[in-house]
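One protein chain is absent from this view; the other protein chains keep their places.
Per-chain residue numbering starts at 1, and chain names A and B are given in the order in which the chains are listed.
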Amino acid sequence: MRSASGPRSAVLSRPTARRYGVVALALATGLGLAACSGTGAQPSGGGDSEAVSLDAVQLIAPADPGGGWDQTARALGEVLTGEGLVGKAPVENIGGAGGTVGLAALANEKDPATLMVTGLVMVGAVETNASQSRIEDVTPIARLTEEPLVVVVPSSSPYKSVGDLVDAIVKEGAAISVTGGSAGGADHILAGMLVTEAGVDPADVPSTLNYIPNSGGGEAVTMLLGGTVQAGISGVGEFAEQVEAGELRALAVSSGEPSELLPEVPTLADEGYDIELTNWRGLLAPPGIDDADREALVELVTELHASDAWTTTLADKGWSDAFLVGDEFQAFLDGNIAEVAETLQTIGLVAK
Amino acid sequence: MDSLAALLEGFATALQPQYLLYALFGVFVGTAVGVLPGIGPAMTVALLLPLTYSLDPTGALILFAGIYYGGMYGGSTTSILLNTPGESASIVTALEGNRMAKAGRGAAALATAAIGSFVAGTIATVLLTFLAPGIAKLAVQLGPADYFALMVVAFLTVGALLGSSVPRGLVSLGLGLMLGLVGTEVLSGQQRYTFGVPSLADGIDVVLIAVGLFALGETLYVASRLRHGAVQLIPVTRGWRSWMTRSDWRRSWKPWLRGTAIGFPIGTIPAGGADVATFLSYASERKLAKGRAREQFGRGAIEGVAGPEAANNAAAAGVLVPLLTLGLPTTATAAIIISAFQSYGIRPGPLLFENQSGLVWALIASLYIGNVLLLVLNLPLVGMWVKVLRIPRPYLYAGILAFAGLGAYALHFNVFDTLTLLVVGVAGFLMRRYGYPVAPMVVGGILGPMAEEQLRKAMAISQGDLLYLVHSPFAIIAYTTMAVIVLGGIWLKRRRARLEAAPKLVPTSAIQAIDEATK
């Protein structure tokens, strides 16, 4: 049961959560920050005279209120209605099991004007939960944002580069423990890719990589600062504060380009590891929709991406733009799914 | 900057009329929403956070501090009056507090909770002011082995809750641990006992266990043998003087202080959280109670409300230590506070006291003010809250049932949780009927998964070296303290048993036999 850490983690996501529902409400009632005041946000009415191909779009956040996916869905709803791209864009939360509960709901959705938030975590959860519904079954629409991961060590650590760290793991094995987010999550996957890339036989990866997962926020930082573990991997946002304060040393980020939050830190490619893995978020539509419906959604999302309000939202939330649609997104998604599935098998979380 | 001078400056800011007004409003709204059953402080704060968005950062954080303390107090009110704790930290309050309320002592329970919260909150805020940097440095050194030691100590609570039949208490504990097993385990990400149901993959929320056992199970049990005929009117004490009698004061002040002493340090360490602090406080109050108070435990002992409520509030202030100095959220509420800071582009962390000194100290000052306002505002309302219990029984229990349903459905907007609540509620009914204590089940459901996670982390880090569990001074101290408490308890029990047994031990048959023989 999550609840154990429930008081911390489960509850942690849920109520943080609620507030975004409320934020949406607050914004609608003019209480909130006028984030998207660019065009003078109109309260959602029915018949806008704007030329819209869709009157309404149903947004699904496959998570409880509060987490990244929920924030993404709420922000989308705000911008879509605020810019008059659609008349209404209500958000429904269908949380649970790393988004696979929401994915199952989407697979049965009949209304083609439906967009569900997705991301790297769902790609992994489909594998680790042996989900009946798979992302391949539904219709991919777009990738929107991404957050790079960062590899850190305590500032007192002897490891000066990501190479030092990976070499030590290869040589000393389980004596070096690495911490991060949940088992089988993005952080764990990146750790597995690093060890595999360093030449460890896939069969030996589970016994070589001693990964200590955490269920709640902040625990990884504590373990690093307390010297309980030797290294950590997480989203740049999780560690940035301690890195700036000089308590943690960032060795590398996992994106193609240096991160905006930690511009000084080299990428894994710079350090000689051919790995790029970011915590991306995107949108999916129900299965079996016809081309016209799919085109309408793609066009809607493209218009959204072009709007100033979305640019403002990205800046406010600290999200990096990673817009990708059509065949490019399809190709990226296929590659991502294959890569994640393989790594999860290698690190032993999913049976081969 | 000197802490004291900085704090005074903070007061100068926070005492400005408009900020005082924000604080008052925050306390009021926080209490009002926190009082709603099934809504704990964390959710109260989360729900009301947007109210702060239209204000300047200082005003927002001051309003927010009021909501924080108000929500905390409101949560204990529902635990005491309706037995529907909204979060794990107020479960212990429900244990004794609800019994007190039903015995007509609700006003005393609410008053000791309010004053205890005030005392603990104020002392803890003073500690926060002066010790924050030092404590945080110590706390961050604790590892999984230390947390595990803490969990083991917290399990002592179960001993205090077992009731008269040890096997029945252990069955209850076992059922709680069993529910705790359901879901995806943290260490290797495997699903356990989920039967392929995706809604079970995230585990069974502890709120379902608590509300199921306390609110639903109790309602079913009461329904099964409702006292028909004239409803016994619960006497509502009139006038604030009678809320707490002199004896209540005498019995409360020590638990307040002990609760503070337990709550604050535990609040500062990650993985502790207010719930562990309340359990420890409850266990120690029960251990320390003497005479009549000891008999009252389980039937409405004021110590069992005063201690845990103080511990809860002290822990809440303790949580702010790692939060403000390290940027570490260690509880749900703390996570929300962090997001409040972040919505102003401020990241709490090691640099916060330097970069945002004025803001931080205004916040700390407003914690003091919020504490005072809470007391001033809520003590007069105690009588009003208590009247809830005069509602005719059919409507009162129907209302509890309705709010239990709301609490379950609002978790994930999914009736699966409603179903889970019902199953737990029926189990709670049967347990009450057949003489099983329900509290160990809740404790097992909360502490079991925490203990397993920390133990397995420690074992993974040390790669199976059992000595790692006692490698740190903190763990050694924790285990030693526990041993002393347990052995001391056994010794006291033996001694008392011997004293009490002495006069009784001569069986009448033996006397008769002697009489016969001497005839």
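Quick note on the criterion: a residue touches a chain if its C-beta (ideal position, glycine included) is under 8 Å from a C-beta of that chain, and two chains touch if they have at least 3 such contacts.
Going forward, contacts and distances are computed from a predicted model.
Colleague: As a check of understanding, state which of "Insulinase family protein", "Tripartite tricarboxylate transporter TctB family protein", "protein-glutamate O-methyltransferase" or "PadR family transcriptional regulator" is the UniProt name of the chain not shown.
Modeller: The missing chain's protein name, per its UniProt entry, is "Tripartite tricarboxylate transporter TctB family protein".
Colleague: Of B:259, B:304 or B:405, which residue touches the hidden chain?
Modeller: B:405
Colleague: Tell me which of A:132, A:207 or A:330 is the one touching the absent chain.
Modeller: Answer from the full complex: A:207 touches the omitted chain.
Colleague: Which of B:221, B:264, B:282 or B:385 sits in contact with the chain that's absent?
Modeller: Looking across B:221, B:264, B:282 or B:385, the contact with the absent chain belongs to B:221.
Colleague: Which of these touches the unseen chain: B:288, B:377 or B:426?
Modeller: Per the contact definition at the top, the residue touching the missing chain is B:426.
Colleague: Pick out which of B:358, B:394 or B:488 touches the chain that's been left out of the picture.
Modeller: The missing chain is touched by B:394.
Colleague: Tell me which stretches of chain B touch the chain missing from the display.
Modeller: Per the touch rule, chain B residues meeting the hidden chain are 36, 47, 102-103, 164-165, 167-168, 170-171, 173-175, 177-178, 180-181, 185, 187-190, 192-193, 216, 218-228, 232, 234, 292, 295-296, 299-300, 392-395, 397-399, 401-402, 405-406, 409-410, 413, 415, 418-419, 422, 425-426, 429-436, 448, 452, 455-456, 459-460, 463-464.
Colleague: Which parts of chain A are in contact with the chain that was left out?
Modeller: 18, 21-25, 90, 92-93, 174, 177, 183, 205-207, 209-213, 347-349, 351
By our rule, only the chains that are shown with their structure count from here on.
Colleague: Could you grab the centroid distance between chain A and chain B? Build each centroid from C-alpha atoms only and quote it in angstrom.
Modeller: 34
Colleague: What part of chain B is in contact with chain A in the complex they form?
Modeller: On the chain B side, the touching residues are 40, 42-43, 45-47, 49-51, 53-54, 87-89, 140-144, 179-184, 186-189, 191, 198-199, 201-207, 209, 270-271, 273-275, 322, 326-332, 335-336, 339, 347-351, 411-414, 445-450, 452-453, 457, 460-461, 463.
Colleague: State the interface residues of chain A toward chain B in the complex, per the touch definition above.
Modeller: It comes out as residues 1-8, 10-12, 14-19, 22-23, 25-26, 31-33, 64, 66, 93-98, 100-101, 104, 128-129, 131, 174-175, 177, 182-184, 210, 212-219, 221-223, 225-229, 240-242, 244-245, 247, 349.
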